[in-house]
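Before I ask anything, let me first share the structure, which is written out below as structure tokens.
FYI, not all chains are in this one, though none of them got moved.
By letter and in written order, the chains are A and B; residue numbering begins at 1 in each of them.
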Amino acid sequence: MKKIEVIIRKSKFDEVKEALHQIEVNFFSYWDVTGVGNEKQGHVYRGVSYSTTDIQRRFLSIVVSDPFLDITIDAILKSAGTGMVGDGKLFVSTIDEVYRIRTKEKGTDAVN
Amino acid sequence: MEANAVLDLMWIVICGILVFFMQAGFTLVEVGFTRSKNAGNIIMKNVMDLCIGSIGFWAIGYTVMYGETIGSFIGKPTLFYDNVEDMHNLFFQTVFAATAATIVSGAIAGRTKFTTYIIFSFIMTVVIYPISGHWVWQGEGWLTELGFVDFAGSTVVHSVGGWAALVAAILVGPRLGKYTNGKSNAIPGHNLVLGALGVLILWLGWFGFNAGSELAISGDSANAVAGIVITTNLAAAAGALAAMCVSWIRYGKPDVSMTLNGALAGLVAITAGCAAVSPAGAFVIGLIGGSVVVLSIDFIDKKLKVDDPVGAVSVHGVCGALGTLLVGVFATDGGLLYGGGVSLLGVQAIGVVAIGAWAAATAFVVLFILKKTIGLRVSKVEEVDGLDEHEHKSSVYN
């Protein structure tokens, strides 16, 4: 099994969710993070203009069984982009084992 | 008591209650404009200066200010004021004194020792504020005799607080990370909704602050009171509008926190002249106050490099002085624009300078002594972790 961790623009979340829904990936967890990267955002606070690279982003963690990996990546890459700097990153890593707490099942059955 | 006298007393009590509520406004503005890790400390400071002000002004401050004059300089102090026919005035003056003290709190937020603040606040309420107040409002003070006009306290309350705040902010020094390599960094407040609510509560309370300073509503005072309400409201509106426009021009976008400060700037600026100028005069004073406050915040932050998280020095100090001077320009009776010449303006300037010097000097002495004894500032670790963690062993948000 693989874990996909993906950092996207908050404003793209609904589209990504919809895209995942299309391919029936209806199981993941997400939370809001601050991202530091190439994108810069201009702010003014009480007369101090500053440009910050600390930008609000959404972090999705999705564990999928191996056959699902490519289509999931594909769905995300297609739905999360705007073409402008700051669209985010997608990281894939390996998961050794998965358990579903409710049933104590293990392995691919437990994924969704 | 006869009905007209009752009316006057009732008005003073009601206005005092409105001014009391300004404490909530100050607390919310200060909490909202600073970081969450110090919110509990800010609550404590604001509640405590209200408590200490209430107790201290009754215990001695009121008579230092309004007691029989000693050389037009200070009132003869009596302990534990207890004149049953004057309790409404004691109340109204108490909430004014608490206002002067609380202004300082905002300028030194996020880095000052709690005990030090408490001591300073006490001295502010029973010594610094009532003595200069005596000069103007007791009736026989030396500034009164010169003809100085400060109807509701642009100088007597706000500037005193503002200049003391400036001295305090300089002595305490900037928050860690505020200036790096000579550059000013933004440290955004954590909840501007609370800040906005605070400003609206202050605006509300200001109707009591200014219109209550008529100290009467019966007879001829009635129309005066209504006029004051209008000048106060117009100046606040103009101040916010001007600050929004100036910030829009300077920074490309209408800035929320500057606009809020602009309303306060208009209110502080009109306080001295609210009973002396026309609605149009008030409108212009508000515009000036709201414009100046943006530039002043910028200047103090970036040029003077004094760290004032809520803009207390600019709002209360600078606009308080400015508003007092503008009485000399816009007063329908005696103002420069109304053919009164520069004499009133001159007197106003003397008052502004004298009281400013007094507030700055005494605040300096007190804070300098505190610095050399118990210290002004928390340790670096305490500041970084937040005052709530170390000064109060608790957190306000859980």
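Criterion: a residue touches a chain if its C-beta (ideal position, glycine included) is under 8 Å from a C-beta of that chain, and two chains touch if they have at least 3 such contacts.
Note that this is a predicted model, so its numbers are computed, not measured.
The complete set of protein chains in this file's complex follows the formula A x3, B x3, whereas only one of each kind is placed.
Basically, only the chains that are shown with their structure count from here on.
Centre to centre, using the average C-alpha position, chain A and chain B are separated by 49 Å. Residues 184-189, 247, 250-253, 255, 257-258, 261, 294, 297-298, 301-302, 311 of chain B touch chain A in their complex.
Taken in their complex, chain A has these residues touching chain B: 43-50.
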